[in-house]
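Here's the structure, in structure tokens; my notes come after.
A single protein chain has been omitted; all remaining protein chains appear in their positions.
First chain written, first letter: the chains are A and B, and each begins at residue 1.
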Amino acid sequence: MDTDTQLLESMAIFILKSRLGPAGVTGGGEMMRTRWAKALILLAVLALLATACSQDDESATTTAAPATTTTAAPATTTTAGDTAATTTAAPEPSLAFDAGVTEEPCEGGNPDNGCIYLGVISDLSDGPFAALAIPAVAGVQEFWNTVNADGGVAGFDVAITAENTVDARYNPSEHVEGYVEIEPNILMLAQSLGTPQTQAALPQYIEDNMVAVPATWWSGWAFPENDGNGLVLETGVNYCFEAMNDVDFVVGQLGAEISYAVVGFPGDYGGDYAAGIDVGAVTYGLGDPAFQLTQVPLSAGGDVSEAVSQILATTPDVVFITTGPLELAQTMGGVFGAGGQALFVGTHPTWNPGLVAQEALLPALQAAYFQSGFVPGWFGESEGHDKARAAAEAIEQSPNEWFLNGWASQYPVKALIEDAVASGDLTRAGVVAAVRQLEDVSFEGMLPNQTYFGSPNDIAPRQSIINQVDPEAPGGTVTATGMFTGPTAEAYDFNAPCFVP
Amino acid sequence: MTEFLQATVNGIATGAIYALLALGFVIIYKSSEVLSFAQSGLMILGAFWVVYFSSVLSLNFWVAVVLGVLVSAFLGVAIERSMLRPMVGKPAFSVAILTIGLNIALTVIGFDLIGVEIRSLGDPWGIQMVEIGQLVVSRKDVATIVASVIVVGGLLAFFRYSRFGLAMRATAIDQETALAQGIPVARVFAVAWAIAAGLATIAGVFLGAGTGVTAAIGVRAIRALPAAVIGGLDSIPGAIVGGLIVGLAESYTVAYQAEYLGFLGQNFSTAIAYVVMFFVLLVRPYGIFGTREVVRV
Partner (left out) sequence: MRGRPGLVTAYQRDMAIFPTNTQRVWFVMASVAMVLLTFFLSDDLALRGASAAAAAIGAIGLNLVTGWAGQISLGHAFFLGVGAYTAAALGGESGGPLIGLGLEMWIWLPAAGVVAAVAGVVVAPIATRLRGLYLAFVTLGLVFIGEHIFREWDSLTGGIGVGRSAAKPILFGYDLSREGSFLGFTLSAERQYMLFALLVLLIMGLLAKNLVRGRIGRAFSAIRDRDIAAEIMGINLANHKLIAFTVSSFYAGIAGALLWTFVGFVEPRSFGLTLSIVYIAMILIGGAASIMGSIMGAVFITFLPRIVDLLAKYLPLIEDSPSGGFLNVVQVEQILFGLLIVVFLIVEPLGLYGIWIRIRNYWKAWPFSY
């Protein structure tokens, strides 16, 4: 009996000790210290791990480091907003300004210039377009770095700081939230990415007199009732005309006896393009699509299996696809992997140069994918292209059409600042007034000059370009056609947005 | 009929992936009674290790996989030692939430390492397909099924025939008695986590094969949890069965739901796993093969 009890006792103590650790039953204070120490060590290890990984990973990523990829949230009120009402000596004594503009030079900028702060709300990590938006934001950033290096614009340097950059992850609520946080510090938005996102924030933009450059090409932006009477400074052809040009191209290649299908993201991005396809289909008598599918972005939990199975079941000749690059890759992979075939034509946000690294997919991409775009490709010949390429080299940005897109989108902003300063009013209201007279903006040859007020039927750009996949080419594509306006788009009477939700 | 068979093969392949993840889950639960939500994070990181060894260091694909599994297993052990060991004896809910927190951290780091591009695994299957009789099946699916059968078979053999497998089974039955018998329970916990992390890595490799590894593969990993629940949280055959059920359910949903149950909306396959789980739990509250809880009051 005794030995049994002793055995049980010693077993109990053994178990208790092993459960409670070295401090034993009377743990108390020592236990606390050990636990805090462990927590600290854990954090330190993870931090070290992160630093270690960062060295290795710099060379591993296929795109260059972005210019700014941090979120907004000015921790404390910055000088930009505070100098709102001051009337101390300004560079031009007659110039009025409020939010987003200071007489003090930007950090690291020309000491004689004032500073204009612009904001960026984009998709920099989680959303479907992060791979495109990061180089686009780099393009925006480098445009202004080049302008600043040349002496700035109208006596000001332009700064896009990390604090004024919001990563909205293609989520409209986060877009709006982020906007509210950076709004006091900025004069204009240098980028507002996503059609539904910009639409969600538009009432706020209107209330705050905030001019925004969209990274979205919905046809509705051309109409004053949709863009706050001019607040949205779109550049380049919209999805609707792009679609019409795509149909013209496809019919030119395959004739008019083809079946087609349409796959697109939800909302105006997919809807606008689909509407343009409709117009083209009517023109050529192509009939109804074999199917039309709304594809939920993968980053939002969507799945391409439905699109793939529909394509395999209905075997259309052409699939017009308006999604992001991941969805394109998986859909094409699924279709071609199952032995199916179709010609895929994608809108300009659907392509990502990184896709050429997909060895499995490359043959299919080269043979069966066409990409439409709104800016001539990397080796376009223009003054703007030269400058952009030089800037990209300086920051070791690999050739990427989206860098050019971002770069080109800023020309109207520069013109606008110049106009506003010339008229003596660089307040938000003054800038909005200048927008309504913005005409004949030069893109240094990258795009035809564009005017921002007037009848949409007259001023909306209708030119796009078709590219083919070529893994050797910089940016992964070569031009198949030049910039062109197809007959459908040419003849189209543009008096209303192609698609309204 | 062909459509049905194609969907079945596809479902079995997807189910195999879920089964691997669910197995890891169940192994941890059986041996240490910890519900680990960290499988999806381990999978994402595991896929990244393989991408790193294969794409960045340009090693042979199979070598990369083996190395990736080893690194992942090591990470699993490290996690168990540092975070789970202090939690021994704490209520199960706290530990489960801790693994959720851990999963968040792992997922974010994994996403950041993978980056916004599609990363290639360098796998030999790509998107090619192979013909088996009337069926056209992707080589990747075939490889998934074959590899999973080998891995699971090996694991079962390990549990059945090896000394340490026996030790793990003993720990699963009763930790204290096992400890009393001289079994190094702490080491069993660590090995359980190592195995789970390794299984997650293999699952990640097959998810990312062909179309490439992106941050989006993490979304699918969460669906392995209902697979484990359907089979029964403490049953190894249950995990396999549960995984297959979920895989097949998703596959049939994609193939047939639009025709017959269109009112449920598009992309219902993302929710079908949970619906199945609901129904299974209504009938059998502990999963198909799970053991009924007997609790002392």
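By our rule, contacts are C-beta pairs under 8 Å (C-beta built on N, C-alpha and C of every residue); 3 or more make two chains touch, one makes a residue touch a chain.
Remember, it's a predicted structure, so these values are computed and weren't measured experimentally.
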item	value
Option from A:266, A:339 or A:474 whose C-beta touches the chain left out	A:266
Contact residue for the chain not shown (choose from B:43, B:59, B:73 or B:109)	B:109
Which residue of B:42, B:71 or B:98 touches the chain not shown here	B:98
Contact footprint on chain B, counting only the chain that is left out	35, 83, 86-87, 90, 92-98, 100-106, 108-109, 111-112, 222, 225-226, 229, 233, 264-268, 270-271, 273-275, 277-278, 281-282, 285-287, 293, 295, 297
Contact footprint on chain A, counting only the chain that is left out	35-36, 38-39, 42-43, 46-47, 50-51, 53-54, 57, 65-71, 73, 75, 77, 124-125, 141, 162, 167, 170-173, 176-177, 180-181, 184, 196, 200-201, 203-204, 265-268, 294, 296-297, 300-302, 395, 501
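To be clear about the criterion, only the chains that are shown with their structure count from here on.
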item	value
Inter-chain centre distance, chain A versus chain B - centres from mean C-alpha coordinates, in Å	34
Contacting residues of chain A [partner chain B, same complex]	11, 14-15, 18-19, 35, 38, 41-42, 45-46, 50, 53, 56-57, 59-63, 125-126, 130-131, 134, 293-294, 296, 298-299, 301-303, 305-306, 309-310, 325-326, 329-330, 333-334, 336-339, 352, 354-355, 357-361, 364
Interfacial residue positions of chain B with respect to chain A in the complex	52, 55-56, 82-83, 86, 88-89, 105, 109, 111, 113, 115-118, 120, 122-123, 125-129, 136, 138, 140, 176, 179-180, 210-212, 214-216, 219, 254-255, 258, 266-267, 269-270
